[in-house]
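A single protein chain has been omitted from the complex, and every remaining protein chain is retained in its original position.
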Amino acid sequence: MSLLSVRDLTVKFAMRDQTVTALDQISFDLGKGERLGIVGESGAGKSITGFSLMNLLSRPGFIDSGSIQFEGEEIAGLPDRKMRSIRGNRMAMIFQDPMVTLNPVLTIGQQMVETLQAHRRLSRADAEQIAIMKLREVYIPSPEERLAQYPHELSGGMRQRIIIAMALLLEPQLIIADEPTTALDVTIQADIMELLLELCTSNMVGLILITHDLGVVSQMTERTLVMYAGRIIEAGKTREIINDPQHPYTQGLINALPQQTLPGHRLKQIPGNMPGLAAIPTGCAFNPRCPYAVDHCRSTRPETVSYASVEVACHEVNRLHNTVLEDESA
Amino acid sequence: MSSMVDTGEPTRLQRIWQSNMAYSFRRNPVAVVSLVIFLIIAVMSLLAPVIAPFDPYDPASIDIMNSEYPPAWVEGSEPEFILGTDDQGRDLWSTILYGTRLSLIIGLCAVGLQAFLGISIGLIAGYIGGRLDNILMRLADIQLSFSTLMVAIIFLAVTQAMFGSETFNQYAIFFLIAVIGVAEWPQYARTVRATVLAEKRKEYVDSARVLGFGAGRIMVRHILPNSLSPIFVISTVQVANAIISEASLSFLGLGMPPSQPSLGSLISSGFDYIFSGSWWITAIPGVVLVVLVLVINLLGDWMRDVLNPKLYKG
């Protein structure tokens, strides 16, 4: 039995005079202790995926249809009271910017103890002991003193470690990390990622890592979803996707990486921008930016097909692959 | 939302006017009704000398024998006086028209003065910065910590005692505008200063400076337009507050005299007769005052929702 199984999840936003689709029939699975990356540009629907798994979409967003099974239990549309016992307990979340994630007027100790007490019958002293233990696991120096401190007294890196410790407090099955290092200094980004990887593997915790950084995904995850305009356009083993991307968009993403460019040459950017949710093109959403687009791509939505050991949503994947092969042999 | 605050093109205001503002206005019946009522009150009161059947400032047209007639729909009324008469025998309808005119003029002029002082000081403090900025903002803090009404009461009380009632009454309207106008400048100054500080860092101000435009031109042409939405929102609320302040001061006998009553002084003179049953002298001007202030506040609320400015919070 997989840990998480998402089927045809559709999320919509009710705007002033129309309803836009933010997630379009997303399906994926996550095994116990498996690490999954979700990649895409901002606005592709990565964060919305994370929040809908927690059932924390804020107005005007809502889950329109589809199912989310977590440890065999259907949690899409679960009443808030029941969902609350899952959040922070069996499924934890790490937010993007540690500078604004912790409440400025409560001490670290108060915020850790309340999380424990929300899910377990524990005395304050016992809860504090667990908190100290977890702070030690994320290599926070002198954790006893940290409990009495307020967030503003700590650095960003330290705060993100504390947030990771909080995510681990109740030994969850799944951690959703939404760009956990984007707001941090480059120098400590690698440390935090390494820590997250270490803790997930040693505790057998499933991880969904939301990021726009393919490099991070390749180091951290076993499987990857590539999202574009609210759809999954390519999914498969991370290694396969990095080494042999099938969708033109994924290829573009990988070609745009600085490592793929010779010194002195320009970075190969994908031309154009991702469409807004209110103006998604018909057919394949990527068609206006795609160098291989043909008439068919502009009129019909591509279905997901298995191709070369990944799942990909592209009409022309066959032709594409052959062209690439021809290019290489030539 | 951010695009509304960030972009600095001159067409920004036009664009808001054409799209968002007009759209939300049409969609908001409360705003439409408020504006209509406000315009009716404003136009009628400004046309008071034309509309009013009597001239309440002309002693010859007033007969004390006509005092305390009730409104037309109450028994014992005199058909000549639709809303009845006050304690001095003046036609209440005419007196209210003139009184509303006074209240509106004082409110608008006082807010004009506030805006002028506050915007100038805010621009200077924000643009020049340093010690001057420090001193001006400290002054604004202190000024704000003393309530306007308190300052106005003491200022007007002392002025009245100093000049004597007769001279004071003659110039009361100017004293009122001056004191309400001066006391509230920090509201504008803080908001404008905050915008200036935010805009000063942006490139276009630098490039304007490099091009050799003077400070005055940069402030008026480039920075001021970006503070317009908060200024609009503040101004609406301030007009409502100024009208309430004026009414309160006049009620205390520190504003417009009974011979040239504003809505506040009219309510005040009626208050003495409320126990004897002549409720209309207080109630009708009271209703007019509340409706006037209410529609302005409702418009302000709507404007705040639409423009959604970052207002200075202290």
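Chains: A and B, in written order; residue numbering restarts at 1 for each.
One rule holds in what follows: a residue touches a chain if its C-beta (ideal position, glycine included) is under 8 Å from a C-beta of that chain, and two chains touch if they have at least 3 such contacts.
Assume contacts and distances are computed from a predicted model.
For the omitted chain of this complex, the UniProt record lists the protein as "Dipeptide transport system permease protein DppB", which is one of "Dipeptide transport system permease protein DppB", "3-oxoacyl-ACP synthase", "Chemotaxis protein CheY" or "Molybdopterin oxidoreductase family protein".
Of the listed residues A:84, A:136, A:212 or A:268, the one in contact with the hidden chain in the full complex is A:84. Considering the full assembly, B:282 is the residue among B:66, B:114 or B:282 that touches the omitted chain.
Contact with the omitted chain, checked across B:38, B:54, B:175 or B:251, is made by B:251.
Only one of B:62, B:267 or B:284 touches the chain withheld from this view, namely B:267. Check A:54, A:68, A:127 or A:196 against the missing chain and you find that the one touching it is A:54. Contact residues of subunit A toward the unshown chain are 54, 56, 58, 80, 84-89, 92-93, 95, 97, 100-107, 114-115, 118-119, 150, 152, 166. Listed by residue number, the positions of subunit B touching the unshown chain are 142, 144-150, 153-154, 157-158, 160-162, 240, 244, 247-248, 251-254, 264, 267, 271, 274-275, 279, 282, 286, 289-290, 293-294, 297-298, 301, 313-314.
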